[in-house]
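Got a structure here, written out as structure tokens. Questions coming.
Yeah, one chain of the complex is gone here, protein chain that is, but the others are all in their spots.
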Amino acid sequence: MRLFAAAAVVCGLLLPSSVVCAESDLSSTRVQLPNDFTPPQVFKNLNLLRNTNLEKGYVRETVDVVVENVDDKPQREYYLPFPADVFGKIGGLEVRDKKSPEKGRFDAEAIETDSSNDINYYVVQFPDALAPSSQITLRISYSVLSSLSPLPATIHQSEQQYLAYTFSAYALSAYPVDNQKTKLKLPSVNVPDYTTTTGLKSGQDPERQGSVYTYGPYETAKVAPGTQYPVTVRYEFTKPVLTAHLLERDIEVSHWGGNLATEERYWLRNNGSQLEKQFSRLEWTVSTYQGFPTSALRELTFPLKPGSVDPYFTDDIGNVSTSRFRPGKVPNRDGSLELRPRFPIFGGWNYSFRIGWNNDLSLFLRKAIGSSGTYILKVPFIEGPKNPEGIQYEKVVVRVILPEGARNVQWETINGATSNGLPSLSQIHSELNDHKTFMDTLGRTALTLTIENLSDEARSSELLISYDYTLWDGLRKPVTITAGLFTVFVALWFVGSLDVSIKKR
Amino acid sequence: MRILQFFLALACFFSAAFSTNPPTDKFEKYQLLSHSTSVKLDDSSYEDLVSKPRDYYSAIILTATEARYGCVICREFQSEWEIISKSWNEGSKPDDIRLLFGSLDFSMGKNTFQKLMLQTAPVVLVFPPTNGPHAKIDSAPLRFDFTGPVSAEQLYTWITRHLPAGPKPPLVRPTNYMRIVSAVTLAMGFITLVTVLSPYILPVIRNRNLWAALSLIAILLFTSGHMFNHIRKVPYVAGDGKGGISYFAGGFSNQFGMETQIIASIYGVLSFATIALAMKVPRIADKRTQQLVIIIWGTVMLGMYSFLLSVFKTKNGGYPFFLPPF
Partner (left out) sequence: MASPSLDVLLKGNSSRNVRGLLRIIILCTIAAAAVSSRLFSVIRFESIIHEFDPWFNFRATKYLVQHGFYKFWDWFDDRTWHPLGRVTGGTLYPGLMVTSGVIYHVLRFLTIPVDIRNICVLLAPGFSGLTALAMYLLTNEMSSSPSAGLLAAVFMGITPGYISRSVAGSYDNEAIAIFLLVFTFYLWIKAVKNGSIMWGTLAALFYGYMVSAWGGYVFITNLIPLHVFVLLCMGRYTSRVYISYTTWYALGTLASMQIPFVGFLPIRNSDHMSALGVFGLLQLVAFADFVRGFVPGKQFQKLLTAMILIVFGFALLGLVLLTVSGVIAPWSGRFYSLWDTGYAKVHIPIIASVSEHQPTAWPAFFFDLNFLIWLFPAGVYLCFRQLKDEHVFVVIYAVLSSYFAGVMVRLMLTLTPVVCVAAALAVSHILDTYLVASKPSEASETKPTADNNQSGLRSTRNPVVGVYSYLSKFFISAMMIVYLLLFVSHCTWVTSNAYSSPSVVLASRMPDGSQHIIDDYREAYYWLRQNTPANAKIMSWWDYGYQIGGMADRPTLVDNNTWNNTHIATVGKAMSSREEVSYPILRQHDVDYVLVVFGGLLGYSGDDINKFLWMVRIAEGIWPDEVKERDYFTARGEYRVDDEATPTMRNSLMYKMSYYNFNSLFGGGQAVDRVRGARLPAEGPQLTTVEEAFTSENWIIRIYKVKDLDNFGRDHSSAVAFDKGHKKKRATKKKGPRVLRTE
């Protein structure tokens, strides 16, 4: 614990502006708002285009909005409203300037209001204030988790599965919107029923081409902000709705072994519609044999980094023999680990398992130039299965276990011109603690990062960690072990040379 | 005990006196007629006993005890039957269950046997009452067939299971004093014999070779699966299909009596060869004979062992190892 505090202090001192300290806890930065809070009406949305993508097991929304400052002084705080029930399911929210995405993401923070409130806000900080009556085009992208409900809730084993999604035809905004449009991208053309609006616009609404449904455009300059018009779409989705309500990911760095060991523990659940009757092995055999699409999970494919070796796939009761591994090739061909769970996972069924593999450390770690004993580690933030139906993580705990005695730990995530699926750093909770294993004396430094509501969009994201590690730290363990063995031998010799016999011999 | 029976009798008598249904005194009649054993029946009395209406249970054994019928079980079981009936009649029985024990011998009741179309004896029939507190709907008798020898306990539990619930008198076997006395006397005699003959016996008992031989024999017996024969009652030998005799049973986990003896002898020879090579040979003073003996025992050992392996191969197919010559 003392080490923890020390590290905190050190980090606090040596902090470059670009790097967020491991100790920066977002709860401090949050602002408490009164109940009847309404954001200052300083902006106006000229045009709003919302793309809702339903091809995967969760909702991915991208909103392009042209914002104009209608106030007479420059403003930099833009409020994003969400209904309270959705607010907790928003994941990987990212706001950029659409014109110049390479400038990176704006910082967006969740604002705590008490739960009785039915609208909650994210507040977006513009890097430089928006001058009066000037415009900026924001691209707001986020994913809404577990908001698709199977309908009917129970189906027969070999039936098709339908999902229903309910949203508002009017995009929710804190500011008046002049005109707006919503595009739905559905996974299939089989859409048994969807709401047709009346009196919102002239002509039939929505318009459809193929699997794209367009609600709007609507002139909503007159409509008060916050007005909702609920709309429901029900479409076929005969794929599993994969949800990991917990993913624990350990990355262990070993300088001695020159090895980077990764282990991931999944608690999976299929949120699709449940079985109407019991499971029938006979039908399952038949349908697998004929390769029908099914709402059950048959197989998972994990692309692994090039050079990943000796993978394993186990669960609570031992090794699962039904897995195949295709090794990749350094530098660029990924390996792939194909897992078949012990049993098909139908709607409402759970399956928890763990996988792990090793990598050559040299591909991920390098010494910082010019500095003695400062190392920089670059690892993927999450990996995980890659499949058309996608996967959503309700909670992800990434733990990077650095070698014993690593000091001065700092981390950041890499932001490119495009979204990396992660929320802004203030949404990532991080802490440092000890981890004792393999005859450690003072324990290894472990950096634990916790995120809620991730989706497989975040596969591309990467994590940078820098830490100090001296030669003596490396030598500590062998010295300790040698000393220990020596003591044992001495003790043995001493005991052996004792004479405990009563009578003289 | 006696008093209870007396009162019982009294009660029965009164009930007999004031009630007019014949079965009661029928029961009484047979009850008195059977002085604490089973009633000896013939055709007529049997008919009378089992004729409806009856308000008592009656357990009747149909048997053929006479020697000319050559029914061993019948004769063996008769005493057991008497034990059962005796311990019921004399035991403290619940006075609401009225049970009669009868035995009908084939010589007395040929017609009954024919009527019941009985091929085998003995057979025990239990007739439930047709009226009274424990009356059963179907008056058909329960039948107990003898498959092999049956002890009194087994049959008694079977009978009591079909009687209405409640305390039943326990089954008491008369203690056989004769046997005890004889056992004691025998023991005494043996002890005295030992004490008298001790000067002659002691050297024999103290003889190491004797004990060695005994223990070796025991070990050879047990390790060659003799207990298996004893428990599983395996045949001594079996003929193969072609009229010959197959000494070795097929299959890993079964064997013949003779087979085990062969194996035991093989083990014996092998271990004796070992003993000879280990202890006898180095004590032979003459070079030539020693050489000869060593060669002989060595070859014997080799041959026997290879034969053993080949036998084992036949028992356990797919056993890869062998030794020349077999």
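As written, the chain order gives the labels A and B, with residue 1 at the start of each chain.
One rule holds for everything that comes next: contacts are C-beta pairs under 8 Å (C-beta built on N, C-alpha and C of every residue); 3 or more make two chains touch, one makes a residue touch a chain.
This one's a predicted model, so the numbers in the text were calculated from it and none came from an experiment.
When you scan A:V189, A:I414 or A:L492 for touch with the missing chain, the hit is A:L492.
When the full complex is taken into account, the listed residue touching the unshown chain is B:I231, out of B:M117, B:M178 or B:I231.
Of the listed positions A:P230, A:G416 or A:P478, the one in contact with the omitted chain in the full complex is A:P230. For chain A, the list of residues touching the undisplayed chain reads 152, 164, 192-193, 195, 230-232, 234, 277-282, 285, 315-322, 342-343, 348-352, 436-440, 492, 496. Counting the whole complex, the residues of chain B in touch with the unshown chain are 161, 206, 208-209, 211-212, 215-216, 218-220, 222-228, 230-232, 252-255, 259-260, 263, 266-268, 270-272, 274-275, 277-285, 287, 290-291, 294-295, 298, 301-302, 305, 308, 312, 315-316, 320-321, 323.
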